[in-house]
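Of the protein chains in this complex, one is absent; all others appear in place.
Showing chain A:
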Amino acid sequence: MKKFDKERVLLAVAGPVIALAVAFALSSVVLIASGKNPVEPYTLMFEQASFSDIQVLIINQASMYYIAALAVAIGFRMNLFNIGVDGQYQLAAMMAAIVGAHADLPAVIQVPLLLLTALLTGAFWSGIAGVLKVTRGVSEVVATIMLNAIATSVIAYLWLPDVFGVKVGNNNTTGEMHESGWIPGIDMGDAGEIYGLVILAVLLGIGYWVVLNRTRFGFDLRASGASESAAAASGVDPKRMVLTAMLISGGIAGLAGLPILMGDTHTYSLNFPTGIGFLGIGIALLGRNSPVGIAFAALLWAWLDKASPELDFHDYDKEIAVIMQGLIVLSVVVSYEAVREWGLRRQQRRVGAELAAGHVLGADNNTKEVAGR
C-alpha cells in the first residue's frame, strides 16, 4: 500500500506549506498597507541566513525553542494544553542556576545534578496542575496560566539578596555557577560557539519519537489523545495518564532554558530569555507535534528572530517578523484542520474506489509489502 504512504507524506507537507504561503502573503499585504516594499524584507532576511555567525545564533536559539515545543507537543498528543511551559522552564533554569552556584562537584556529577534539578523543578511545577486536574477537575489551561504568574513571583523572591540573589550592578542574578557545571560549546571559529546542549535537544527529539511510536506507554498516550473514551475502554487509566503526561511535559520544559544557562550565561539574571514557552506552543503547532516537523519549525522561528534585527538598518521595522510568526500560527490552525478533513475524506473515497474495483487485501496474492509508519 505504498500509495497510502505517499499520501500521508503529501498530507503532512501540504498543511505547513499552505500555511506558510498564506502567512507570507498576508505579511506582504501588511507591508504594502504600511507603504513598504513587500518583498525586500524577505530577501534581506534570507541574506542574513547565509552568514555563519547568524547561523550559529539561529541554531542556538532553535535548540531552546525545540525543547520547549517538545514539551508542549507531549501534552498536545494527549489533548492536554500545557500553557505553563514558560513558567516551568524559567523556574527550572533558576533552580539549576542556584544549585550550580552553591554546589561544586566534579563535572560528571555536577552536570547530571543540574539537569536533574531542572527536570524535577519543571515536572514539579506542571505536576501541581496535573494533580489539580486529576483530583479537582481544574482545567490544566487555567492552572498552568496561574502557575506562570506564580513562577514569576517565586523567581522575584529568590532573587532577593537575602535569599539566593546576587546584585551585579542593577541586574539581579543568582551568582555565577561553578565551572564544573558549564558545558563547553562546539567552537565554530569566528562564527562563535554552538551550545553543547544542542545535542540534548537532538536526543530529546529522538527519545520523543521512540517513546511515542515504539513503546506501550507511547501508544497509550496517543490513544488517550485520539479518543479518551476508547483509551479508557482499552485499559488506560485516564487520571494516571493525565498526571504522567503533565509530569513528562513539565520535565522536558524544565530543560528548555539549560542550553543558554549552562552554555553561555552561567547565571540566571534579568537578561535571561523569557517567553520561550509561549513561542513553543506555536512551534509545536506548526511542527504538527512531530519531532522532525518541530525541528523545522524551531529553525524557522529562530531565523525570524535572529534575521529580523537587520531590518531596522534598512528602514523596515523588525516587528514584521513577530507579525509573521503570529500569522503563521493563525494560518497553521486553519490549514491543518482543513487538510486533515480533506485527507480523511479523500482516503475514504479512495478506499471505496479500491474496494469497488476489487482490490481487497487477501483477495489476491500480489498485495505489496506494507511499509512501516
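Operating definition for what follows: contacts are C-beta pairs under 8 Å (C-beta built on N, C-alpha and C of every residue); 3 or more make two chains touch, one makes a residue touch a chain; residues count from 1.
Everything that follows uses one rule, which is that contacts and distances are computed from a predicted model.
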Hidden chain of the complex, named as in its UniProt record, picked from "NADP oxidoreductase", "Bidirectional hydrogenase complex protein HoxU", "ABC transporter ATP-binding protein" or "Carbamoyl phosphate synthase large chain": "ABC transporter ATP-binding protein"
Among A:H102, A:K167 or A:R345, residue touching the chain not depicted: A:R345
Chain not shown: contacting residue from A:E47, A:D104, A:E179 or A:D237: A:D237
Option touching the unshown chain, where A:S34, A:T135 or A:T215 are the choices: A:T215
On chain A, residues whose C-beta touches the chain left out of the figure: 1, 4-5, 213-220, 222-223, 226-227, 229-230, 232-237, 344-352, 354-355, 359-362, 367, 370-373
